[in-house]
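Supplied in structure tokens, the structure appears directly below.
Complex shown without one protein chain; remaining protein chains in place.
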Amino acid sequence: MAVRLDEIVARFGGTLGGPANLLVGAGDTPLHRIAPLDIAGPGDLAFLANPKYRRQLATTRASAVIVAPSVDDCPVLAIIVPQPYLYFARVAQWMNPPPPVTAGRHASAVVEGEVDPSASVGPNVWVGTGARIGASAAIGANCSIGEGVQIGEGARLFPNVTIYADCVVGERTVIHSGAIIGGDGFGYAREADGAWLKIPQVGRVLIGDDVEIGAGTTIDRGTLFDTVIEDGVKIDNLVQIAHNVRIGAYTAIAGCTGIAGSTTIGKRCTLAGAAMISGHLTICDDVNVSAATFIAKSITQAGTYSSGIPFLEHGNWLKNFSKLRHLDAMADKIRTLEKRLADLEKKSS
Amino acid sequence: MAVRLDEIVARFGGTLGGPANLLVGAGDTPLHRIAPLDIAGPGDLAFLANPKYRRQLATTRASAVIVAPSVDDCPVLAIIVPQPYLYFARVAQWMNPPPPVTAGRHASAVVEGEVDPSASVGPNVWVGTGARIGASAAIGANCSIGEGVQIGEGARLFPNVTIYADCVVGERTVIHSGAIIGGDGFGYAREADGAWLKIPQVGRVLIGDDVEIGAGTTIDRGTLFDTVIEDGVKIDNLVQIAHNVRIGAYTAIAGCTGIAGSTTIGKRCTLAGAAMISGHLTICDDVNVSAATFIAKSITQAGTYSSGIPFLEHGNWLKNFSKLRHLDAMADKIRTLEKRLADLEKKSS
Partner (left out) sequence: MAVRLDEIVARFGGTLGGPANLLVGAGDTPLHRIAPLDIAGPGDLAFLANPKYRRQLATTRASAVIVAPSVDDCPVLAIIVPQPYLYFARVAQWMNPPPPVTAGRHASAVVEGEVDPSASVGPNVWVGTGARIGASAAIGANCSIGEGVQIGEGARLFPNVTIYADCVVGERTVIHSGAIIGGDGFGYAREADGAWLKIPQVGRVLIGDDVEIGAGTTIDRGTLFDTVIEDGVKIDNLVQIAHNVRIGAYTAIAGCTGIAGSTTIGKRCTLAGAAMISGHLTICDDVNVSAATFIAKSITQAGTYSSGIPFLEHGNWLKNFSKLRHLDAMADKIRTLEKRLADLEKKSS
């Protein structure tokens, strides 16, 4: 699909700019795809959103570039907009629409619940008794949709998603392959001999609208009540969300992160990759957790929190990190030194 | 399902208590479900197991509460028992039995092995040649059961579980969706040019009785012998267990934990979330590993072990954690200070 530069500006706003000699007839420039500054060639629309890539602008071969008003030296055609990254996202969505949903059930699907006639159910899918698949929803091949599950209008499940009984998926929510929604939470009481007695997990998982859940991510059902993922939450791959957790609206959670049971995360938080959040905590709204950070206490103030460890060349690491076992002794020695030094100072004064 | 308070006491023991004026006819109180203290309403049975929630007791609207003998101010009906949490688990199991297993194979299942007539095999399941599914076992939709696999009596596999050839699953063991049992261990010899030569992984995974394995968890088969999960082990979601590992009976492993190859974990251990255990180690019985802890040496003494890192506000983190690169230098400086100070002290004495 080729679009004209002026079609983009007409649809998404912004001002055409760039070298004066290129501006004549610029609106007719055909654009075929979006590409990064350094890779783009003729027919490509590029964008400059991250100042880190500023120097790539001078040599870009793109036909046009989306830039901020502060950029006054774009060597090719420019679309000048206040927020280039958001603008890029909008144009990219428009130029790369998701594949259309083909209504109907594949002959090999086993459908025991209700499927809206406008929805698509792929090969070898199972839809359990009492489940309901909403209008225009798409269920990919080999998905297992448990009894009583509700899938909202326009939701899209890629192949091989599993949803346990009675969970609810909101409208336009996207779930990637291998995600497991509604497995039992990890709850046991311990017998005197060490054996574990299972606590039945009878809550559900409630997933809001416009959520996206990554490949291989697991979200457990609540113990007595529900695990809740609010609207607009975005979750990356291989994230573990335990029973009774609540994730506030518009929070984004990067890959390899784990959130232990009964923790509440506020709205508009960001958890970077490999964050680990303990159970029974409350994290307030607008908290950013850095990558590889371990959160073991509740957070009551918006801000950025970190515990990632700097790496060292191995020999250096050995020398320095072995001292972690002696930090308390080092602190004691410093206190003792301070005392002895104060005594000496007194004496000598 | 509603049960009467005295049915519970008759079946599970304990003493009826609470305010004297409520005790007349108390045994007839109908109870519909179990709920947490703060959410419970009329018709609910609550429980007080964690002292942290003690203050919720005064205002609970539950019809009855399971409490320890030390609690003498329960404002509603009480079941007084020595271990409220275990009692809660027993009552919860009784009030929330697992759904019954419907014997028979779904017409869409591909069964090349043997299935006990009392077992249930769901839609689009594959059971390979030589596999045996035991009495009353339930195999959920889209499961893949490899050649020669044995599934014990009463075992339950949720949809979309994969078991590689020749692995063994014990009686009453539960495996959640997305779990992968018996994949090849990660074993290679390295050629001179850096290329990797695969070591065939010809062992199996042997899983005992009454084990539970979480969603998305992976357990690799042994290299020359077997990977072994003993009876009563409980494993949470997204846990990786490498080849040749042995996990002792009644050990519990929380989510996002990884155990590298050829490590042996003792009995009745607990590994909290995101623990990482190196390979070729031996961890003795009754060890507790704290969350986000990295175990790189064998442990020979029961106890609790930790290496989790406290988080800080980001600016504070920058200032403090950059010093990790200078710990050895700091220790040197302290030693030098001690020596110089001792010299001065000698001089001034």
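Here are some notes:
Chains: A and B, in written order; residue numbering restarts at 1 for each.
By our rule, a contact is a pair of C-beta atoms (placed from the backbone, for glycine too) under 8 Å apart; a residue touches a chain by one contact, two chains touch by 3 or more.
What you see is a predicted model; the values in this text were computed from it and never measured.
Which of A:Thr29, A:Asn142, A:Asn244 or A:Asn288 touches the hidden chain is settled by the complete complex: it is A:Asn142. Listed here are the chain A residues that touch the chain not shown: 33-36, 39, 83, 85-86, 88-90, 92-93, 95-96, 98, 106, 108, 122-124, 140-142, 158-160, 174, 176-178, 210, 212, 214-216, 232, 234, 236-238, 249-250, 252, 254-256, 267-268, 273-274, 291-292, 308-314, 317-318, 321-322, 324-328, 330-331, 334, 337-338, 341, 344-345, 348.
The omitted chain makes contact with chain B at the following residues, 108, 110, 124, 126, 128, 142, 144, 146, 160, 162, 164, 178, 180, 183-184, 186, 188-191, 193-200, 202, 216, 218, 220, 224-225, 238, 240, 242, 256, 258, 260, 276, 278, 289-290, 293-297, 303-310, 312, 316, 319-321, 323-324, 326-327, 330, 333-334, 337, 340-341, 344, 347-348.
Definition applied: only the chains that are shown with their structure count from here on.
Remark: chain A and chain B have CA centroids separated by 26 Å (rounded to whole angstrom).
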